[in-house]
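Excluded from the complex is one protein chain; the other protein chains are retained at their positions.
Chain lettering (A, B and C) follows the sequence in which the chains are written, and residue indices restart at 1 in each chain.
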Amino acid sequence: MENMRKKIIGVIGGHSCTKEMEQNTIKLGKKLSKVVDILVCGGLSGTMRAVCQGFKAGNGLTIGIIPSYNKNDANEYVDIVIPTGIGLARNVLVVKSADMVVALPGEAGTLSEIAYCLQFDIPVISVDSWDIPGVIKAKNVEDAVIKVEALLKRSNL
Amino acid sequence: MENMRKKIIGVIGGHSCTKEMEQNTIKLGKKLSKVVDILVCGGLSGTMRAVCQGFKAGNGLTIGIIPSYNKNDANEYVDIVIPTGIGLARNVLVVKSADMVVALPGEAGTLSEIAYCLQFDIPVISVDSWDIPGVIKAKNVEDAVIKVEALLKRSNL
Amino acid sequence: MENMRKKIIGVIGGHSCTKEMEQNTIKLGKKLSKVVDILVCGGLSGTMRAVCQGFKAGNGLTIGIIPSYNKNDANEYVDIVIPTGIGLARNVLVVKSADMVVALPGEAGTLSEIAYCLQFDIPVISVDSWDIPGVIKAKNVEDAVIKVEALLKRSNL
Partner (left out) sequence: MENMRKKIIGVIGGHSCTKEMEQNTIKLGKKLSKVVDILVCGGLSGTMRAVCQGFKAGNGLTIGIIPSYNKNDANEYVDIVIPTGIGLARNVLVVKSADMVVALPGEAGTLSEIAYCLQFDIPVISVDSWDIPGVIKAKNVEDAVIKVEALLKRSNL
């Protein structure tokens, strides 16, 4: 059954980003929307907002799993908001809802999410994010999308 | 922003149901899919499975917020699985993700979800479910859908 | 192993209470401290504060499992604060940490906790709280403590 469901890509990263990083992340979102139907992320600002913007521009469906009970805390590019109210514990849900994850630069919150990917054995592709053993390094956004495509072809995902 | 998002209907109820209740719940799901685009539920068996079956038959999008980490625990009519791993605490998320809720017969789990609806001030329409002050009673499935439609027209929802 | 641990009594009830209810709840706390060593509750104001006050007056140990990350949200009679940050989902933890529960008057939050008691098969003794099938009714605070003592003597608890 599970294999019949549409694949979900997770994207994690910081709450804030430079203008250049923002453009790069929008591009990542657009490119990801060409290879997978659904995006899940933490639903807030910074890289989360940028990747949703790009993914929606490519007509993908975006899910934001947010820490608070307030759906208005989600950025405007989130289609479906899950207002968990469980605070930072929602990081587990963001990661576990995804079939694979792309990690962008971020602080400790992003690190906790990478740790959960490793613990759950969910493939995590890093573009200039934390350098932790077990993470798949990508040179840039384009390389990350190529690696996502390769993972999608793995029958056992 | 929030008001621009598609409305989400929540349906709660027991893990098991009679053949008659199942048919009735499939019918509820179909009828709900005519008036709202997205369904959220606990994602498991019984009334949760039946309402997803009906809602998907009506081409709606179904979300299952399940207690375990195992996406395969979700019923086959769930499009998007959120494998929370937070056990019964996921009941809060099911209810809070919805704009309004229809409650079907169920045990203590359903009662906890009705309680959360009341606490969050989320309208909850009961069809033969727990009789708790504050719950909106519907005579049957058809009446419940009429009440959902009326709530959808409320500007402040 | 488990049976060697000290028993834990849970007390649930509303955020606010009248002066009379407060005195009654302090009395409950004192009496409970004579028959069980550890109290767990939601850690906030109203009945939660009053029962902690009484239990500490009887030299019991009090645990407050609070919804926020801020330990200062706990009342001053809580010895050990668990700042969950998981919001109302913490209700599950309050109930599940206890071997048995006394329910005092409260709103929907208390109802959700009673529902979780029933779902987990944790004995719940009601003193003027929600009248739900499966709840053990006590006439007053003294009667509730007698019922707690009787439960503590059950070998299979």
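Throughout what follows, a residue touches a chain if its C-beta (ideal position, glycine included) is under 8 Å from a C-beta of that chain, and two chains touch if they have at least 3 such contacts.
Everything quoted here is computed from the prediction, not taken from an experiment.
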Contact residue for the chain not shown (choose from C:44, C:92, C:108 or C:124): C:92
Residue touching the undisplayed chain, where the options are C:63, C:88 or C:144: C:63
Chain not shown: contacting residue from A:59, A:72 or A:119: A:119
Among A:35, A:57, A:88 or A:146, the residue in touch with the chain that has been omitted: A:88
Chain not shown: contacting residue from B:48, B:86 or B:141: B:86
On subunit C, residues whose C-beta touches the chain left out of the figure: 1-2, 4-6, 8, 38, 63, 65, 69, 71-72, 74, 76, 78-86, 89, 92-93, 96-97, 120
Absent-chain interface as seen on subunit A, which is shown: 86-89, 92-93, 107-109, 111-112, 114-116, 118-119, 132, 134
Contact set of subunit B toward the excluded chain (per top definition): 69, 85-89
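Throughout what follows, only the chains that are shown with their structure count from here on.
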Intercentroid distance (Cα basis), subunit B paired with subunit A, Å: 27
Rounded Å distance between subunit A and subunit C, as computed from the means of their C-alpha atoms: 40
Contacts with 2+ other chains: residues of subunit A: 69, 85-86, 89
